[in-house]
Every structure is written in C-alpha cells, then in structure tokens.
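A selection of the complex's chains, in situ.
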C-alpha cells in the first residue's frame, strides 16, 4: 500500500465499475460477483484479496500464477493461467489499463472539486487572473497580467512571470520558473524546470561577445510533461515549441527555436541544440546530444548517449557518437571488440 | 513582431541614427532619406517597409533578394544584390551589428532610468547594502551584509547569501542561489543557477567519507553569462574563477578550483572537473567532459560530447572520447565505418 502520509487512496470501486472504466472483459473468479469491492492497486507479489494488480510482461508469469491478488488486468492470452480466487479484467493493453485504474485510485490531475486557495504568503501581481479552483501555494509568485485557467496548481516558491498564460488543470512544480511562455492545459512542469529564459544567442567577438536579444517565446501545447530541472530556452525570433502530449524527463536541455512534435519522448540529460525539429513520436533516449538545425523524422528512435550530427529519417533507429543506423553500429562495436581482445 | 505581452519595443530610430550606432555605411534606397524611421527588427522573410533585418550567411541570399525589409544590415560584398526599396547598413560584421541594433530596440541590460524598487515580500538581511536603482522582486532573499551595486536586478525567489557582492547592472535570475561568491558588473545569472556551494571534496573512507571543508570562493568577473540550472562550486582553498566575458550555457557543471579565462564559450551540459584551467577564448561544445587538473590552451575548440583526459594545446581542435585532434578523429571514424559495413 502506498504510504498514507504521502498518498490518499480513492475508492473502493467494484469490479464491474473498474472493468467498465477500462473497457475490459470481466471474468469473475469462483465466489466473486461483479459488485466485489477493490480497495487498492498493488504489485502481483504484494496484492491481497481486495486489491488489483496487472501482468504486462511474460517474464512475470510466475508472479502471476502465485499471486493472491483478488483481481488482475491481463492480456487475453494469459487469462487461462490465472490462479484461483483471482478475477480478471481482460484487455489488449494491460499496462495502459493499469495506468488508468491506478489513476482512479490515486488521481494525478488537480481536483475539480476544490474551491481554490491562495496562500497568504503567495504574491499575485497586478491584473493577474486566476480561474476557479486554482491553488497557489506558499511563496509562489504570479506576475502582473498572468492568466491561469481553472484548476491550475502552483506549488511552493514557483515563479510565473508577467503575462505568462497557463491552461486548465496544469501543475507548476515547486521552485520552477516560467517566463515569456504560453502553457497549455493538462501540462505538468516538474520542480525546478526553467521555461522561457533567453537562449544562448550572441555574436562572438574577442572584445566581448554581444548578446542577441531573444525575441521569441516558448509554446507548450496540451498534456505535456517537463521534468525536474529541465531547461527550455525561448526562441530567438521564432518560438520554441513543445508539441501536444510530448514527455520530457529530468535535466534535459532544449535550445532556442527547437520545434518538438506530438507524442515525443525525451529521456533524462538529453540535449537538443537550437533550431532542430523533432517530428511526431520521435524518441530520444538518455544523454543523447542532437546538434542544431537538424530534422529528426517521425517516429525515429535514438539510443542513449548517441550524438546526432545529421538529419535522421522517419522511423530510423540510430546509435553511437557520431550515430549510425543501429545494425551498422552494432557491427562496428563487434569488430572493435575483437581489437580489444588482440584478435583483429 | 515580438509578442508585446513579453517585450516592449523602443524607438523608432532613424536610418541615420542606426547606421551611426553601428558605424555602418548607409546606402539609401530610392525614395528613402536618412531620417526615415525604423520601428522594429525582423527576419528577412517577415520584415516590412519600416523594419530592419540582417544578412549574415550566404545561405539566406534568396531570402535577402526577396525581402520586403525597409533596411538591412549586410556585408559589403552583398550590397549589390539588394532588392528595390531596401536601404543598406553596410558593415564587415553584420551579425554583431544586428545584435547591437536589436539591443537598441529591445534593451537587455537593466534600465538606469528606474528609481529602484524592493518588493514588500522580499527579505533584506541586516546590513545589506543596495545601490541606487536596484530592483528586488517578490520573494527574493538578500542575506546580511550582502552588497549590491547600482541597478542590480534580483528576480523572484532568488537567494543571495550573506556577504555576497554583486556588481553594477547585473541580473540574478528567478530561483537562482548565490553563496560564498563575488560577482562582477554586467553579469547575468540565469534562473536556477547555483553558484558557490561546496565542491565535491572528501577523503574516501569505507567507514564514511570525510568531508573536506571547502574554503574558497567563486569569483565571477564582469560581463559573464551563467546559464539556467548551471552549477559552479566554490574553491576548496583557492577560488573558482570565471573570467571576463565568458559565456556559459544551461546545465553546465564547473568543479571547485577551476579557472576559466576571458571570452570562453561553454555550451550546454558540459562538465569541467576540479582544478582544470581553460585559457582565454577556449570553446567547449555541448556535453563535453573535461577531467580534473588539466590545461586547455588558449583558443582551443572541443567538439560536442568529447572526453578530454589530457592537456590540450592552444588553438587545437579536438573531438571524440577520449579526444583526438579532429582530423585524426575523422580518419578513425571513417575507418570504423568501414567495419560497420563489413568491408574492412
């Protein structure tokens, strides 16, 4: 069970309601009926008779057959292996279904039931507009003219600068700072993220580099996640754009003018240099570096620690620094390994 | 045009004044006179008859010849290609000139016209001294005995610890923290930067590593930029020093006792380990790692993702991990690529 000091569980919910919620087929164990109450999620190993778990990976088959969970979300092909006493919620994508059920027990979005609250220590600038149900926590600073839509949460000591806009039900994490940006709905900015500061633009000069004013913004579309201590610079003239549903992990650097499409995934400590374009559903694993002014095609996948110095075609899988198509890279690694054994 | 919610444009300025400001030769288009008013900067593609743009890269020649900009900053050799209706400001370094003109329309330094302001929610420690025109925003904390020179701006929720000194017209970004440091004039510390905390110094001991007190400071000279969420540790005994006019990007790590010369450029996510020296004008591209106790010579240039384990000579260009001179590295990459095709 999640530590009740940090998590408040909702429910219980009936098997019938849970199955309907994820559009799963419900197969009841002997002695269960569909009104049976489920009070929490848990791992296969830890779940008890009133809890629901999931099986997503064949590797955990033994945990599944030995589990005491009262209910389990499974794919159709695993259903017949279920132990006694376990009702099944059968669906083709058990992990996604588990995510949704877990959110039902532990909601991740700001509640639409609250009346809103502004901590007395928060500072709200002149002309700032807060929608209904906004929660502004201690020490948060909302600049003049900022517009927060309904049910926005601003965690302690976060800073939202003048005229920034934040869409409904977004969460701005503790000590994060936003400036020169427009944030969509359902966006989560994690603690310490830096959005909208000047990009790294200057004319090189031995007598003193000359700053080029950075006159664009950062546009973050709906349902984006921006990880802790990640930095996203505003555009130099055009905007920096993070497309709908893209997830960015911690300590990532996004340079000025970068355009990231929809549903991309960018893992920790990766950097994308200025003016590069990521098309929809591109995936950058951890510690990747992408040079500036490139195009990473739709659905391309870049392995961890790769260095991308040229455009990448849609759907390509790349690895290495400088990166090669992954099969080619693997052959190269195998050949080099021979040298390391003195066998080449 | 830059979004007026986030940017306030100055001007307009006459062609004559703009040309004089950057010491350019003014070549007037037919029907223009030198009192003609220019009201904004814009890209070649977007500029209109009352706006000024620039051409720095031959790649954009087509944009230049098709541009409707009323004025353009160009190099002498491009002047004859100008379209009708475009006055020219001719100079040898158009990008630097554009940077200066853009700063005229969109000033980047704190104004010297303001009267100063301390937000009532800011906390100013005993004996702290604020020069004239300082702007201390909401939730900022200025420690006891800190000294801020004239026209310093401290953004919301930034922390300046006891006895820290900040030079004139410097800007300390939102949620940044400074301790044990002396900051020059005209310095910009971006949001979330961490300056002056203890370096990573300890005696290794299986019974418990023993911390070595870090007794130095961070000295940041004039006109330095420190990127968002960058970390610069104070010296262990000697100081950590960032030389005049050096620009450091986001998420960079500078270890204790590092000495960085004048005019260096350090791009995002690079790390420089303890006691290493960078001579003037060295350039470290993104995600470079430099080991400790090394010397990187004057003007050396290190390619992205390189790993530097030995001293680098002045002017050298290095690439790879471990790094080699760039030509040598390129030959190595080419040979390895053959293996990846099964052709070696």
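Each chain carries a letter (A and B) given by its place in the written order, and its residues are counted from 1.
Everything below uses one rule, namely that a contact is a pair of C-beta atoms (placed from the backbone, for glycine too) under 8 Å apart; a residue touches a chain by one contact, two chains touch by 3 or more.
Bear in mind that the values here come from a model prediction, so they are computed numbers and not experimental data.
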| item | value |
| --- | --- |
| Given 2 placed chains, full-complex copy number | 3 |
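FYI, only the chains that are shown with their structure count from here on.
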| item | value |
| --- | --- |
| Interchain centroid distance [CA atoms averaged], chain A/chain B, Å | 30 |
| Complex interface listing, chain B residues touching chain A | 2-3, 5-7, 41-43, 93, 95-96, 98-100, 102-103, 105-106, 108, 119, 121, 137-139, 155-157, 173-175, 190-192, 223, 225, 227-229, 245, 247, 249-251, 263, 265, 267-269, 281, 286-287, 304-305, 321, 333, 336-337, 339-342, 344 |
| Residues of chain A defined as touching chain B within the complex | 121, 123, 125, 139, 141, 143, 145, 157, 159, 161-163, 175-177, 179-180, 192, 194, 197-198, 200, 202-206, 208-213, 215-217, 229, 231, 233, 237, 251, 253, 255, 269, 271, 273, 287, 289, 291, 307, 321-322, 324, 328-329, 331-332, 335-336 |
